[in-house]
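What you see is the complex with one protein chain gone and the rest in place.
Labels for the chains are A and B, by order of writing; each one numbers its residues from 1.
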Amino acid sequence: MKANGMFKQTRLLEMIMFRELIRDKIFISLSGAAVVLVAASLILNEMVVGQEIKATKDLGLSVLNVFSLFILIFLGVNQVSRDLTNKSLYFLFSRPISRAHYLLGSWFSILAAVAAGILVMSAVIFLLSFLQQEVWLGGIIAAGFLTMLEMMVLSAFALFFVLIASPQLAMFLTLLTYVIGHTIEKAAVIIEQSANLPLKYLITVLDAVLPNLEFFNKKPEIVYGLPISADFFLHATLYAFAYALLVLLVSMRVLAKKEL
Amino acid sequence: MENVIEVNGLCKVYKKNFRKIHALKGIGFTVRKNMILGILGPNGAGKTTLLKLLTGIMAPERGMGTLALLGTEDIATVKHRIGFLPENPEFFRNISAYELLVFAQRVSGIQHDREKIYRVLRQVRLFDERRERVRNFSKGMRQRIGIAQAIIHEPELLILDEPMSGLDPPGRRMVTDIIEDYAKLGRTILFSTHDLDDIEALCTDVMVLKEGEILLEKSLAQLRLGSRFLIQAENREGKFSQVAKDTEELWRMLENIRNKGMRIIKVQSGIADHLELFYGQETDDES
Partner (left out) sequence: MKRILITNSLLLLCFVMAGTALYWSRDFLTADRRVVPDSEQTVERDLYLPEADYLKFISLGHDGLISDVILAKALTYYGSHYKTRHTFTFKHLKKLFSTALKMDPRNVEGFLMAGNLLSGIDVQEAIDILKLGMSFHPQHWKFPEMIGYIYFYQLKDSANAGKYYELAAGMPGHPPYIPSLSGKFYQESGRYKEALRVLHNFYSTTTDKRLKESFKQSIDEVEKRLKSGAFSLQAEVLDVTGPISLLVRPDRNNPQFTLAETEVVTLQNAVPPEKVNDGAWATLKPLLLQDHLTGYLRGKTVRLELVRKPDGSLERDGLNRLSASVFNENHLYQPPDLGTFPPEVEDLKLKRTHFQAGKIIALRFRVHQLKQEPEGLYIDAGTSGRTPFSAIISTDRLARFDLQRLNQLPGRFITVAGFADMAADRVTMKIYLPVQLIGN
């Protein structure tokens, strides 16, 4: 019997935790709700002015993003919180699985569950656009990829919050990070002109510490078929990986010190 | 005979609500190969802490003693040779019993062996429920799957925390059989329990922990040499315990008690009485 390497252990963990996540009823409920919501775009299309199937595209991309967020919060955060409180980690850590393995495995499994959700939603959006006589594939792929990058960063934060707070607080903090991530850019611009120094300082700190999730938002370009450079995708990927890695390293430190 | 476990001056301190709790206060012991060590102790004695340290779930703090397993202080490198059953085990809920054992096998560095998994499932009487998700398992079934995942990779050292917990008599019999089978294979077993009968029936050695300290660490053979009789009696004033060192003294004491008009509650022989003295009154309350 020989111990496995780190990659294999993480992979094994990721596979089993992924199965754990997507078999959860919450995943199925969320998927169902998201499908119904996107299908409603068929009605909204009739009431909206713009290019053909604009509502399907707008609604589809928004639901894709929010649905991924919900998978992350309600499944991912929930699962890891449960592991910590139910002591199911004893079963794992008594085996040749380090805390770092577990953290990475959790992260990858959450991303895999998010990816599964994105695939389901993308298929639905593609089908709906196809039914309305427009083959819209490139945009969906781009949107899915950028959403994955966004969730990569957010899931790293979510894991960090789970380690330092209760499950409900961790969910709330993750949601708050999402909100701040999408508003901090605009807030920084607005506050530049302000004379309110404490607020200015707070916004500056938040801008420095929290990720700018709006950076991954290219919905207008995707909906209108405007070109997005390959450089941007590379930049976004590097940004997401770097941020996630940083947060995961901090989380590993926290988990290493945590009493189970 | 080589030592499987060597512990010297091991301490563990928890910080809770700004207070320090000394869970282990510099304990030291050794476990030889093929030993079946029973760990006794009341709640809060430090049994679970000790088992968590032994299995690598927790790491000992620097300067707080040494802990060596299977010849190394780096427990992470030998975890695949240890099997652990936690108390009231919890697992991934949406995974089937079969999938759980596949994971347990593979993560311990073993190739997926379906026949072996089936064999173990039959051994723990969960073969028919192999496709069932763990969330649908009863407490006893979870205990059994816990045992299964602990032994699936045929570890050299088996550590069981309250293995009989939640099991019906056939289940308890099953665990006993497993422990005995493992002992025959030359493996080393540690298990914690509250049940003195289990200690007497299964163990080669016993360790009594109380408030983070080892009160007793002896082989059962040694305990049996000095075995006495424990007599418990009561009268209007209360309960009394007396120990007779041999049968002659036992009969004398019994007659004395009868003459005094006291009522005999219990006469216990073997090592149990010896252990109870260390266990204290808590043993009675718990049973």
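Observations, loosely collected:
Note that in this section a contact is a pair of C-beta atoms (placed from the backbone, for glycine too) under 8 Å apart; a residue touches a chain by one contact, two chains touch by 3 or more.
These figures come from a predicted structure and were not determined experimentally.
In the full complex, the chain left out of view touches A.
In the complete complex, the hidden chain is touched by one of A:Leu137, A:Val179 or A:Leu238, namely A:Val179. Only one of A:Lys8, A:Arg23 or A:Lys54 touches the absent chain when the whole complex is considered: A:Lys54. Touch with the chain omitted from the figure is made, among A:Gly5, A:Gly138 or A:Pro220, by A:Pro220. Counting over the whole complex, chain A has residues 44, 47-51, 54-55, 57-59, 61-62, 65-66, 178-179, 182-183, 186-187, 190, 213-214, 217, 219-220, 223-224, 226 touching the chain that is not drawn.
Just so we're on the same page, only the chains that are shown with their structure count from here on.
Chain centres here are Cα averages; for chain A and chain B they lie 44 Å apart.
Considering their complex, residues 1-4, 9, 12-13, 16-17, 19-21, 23-24, 86-91, 93-98, 259-260 of chain A touch chain B. Put simply, chain B touches chain A in their complex at residues 14, 52, 55-58, 76-77, 79-82, 84, 86, 88-95, 99, 103-104, 106-110, 133, 146, 149, 153, 159.
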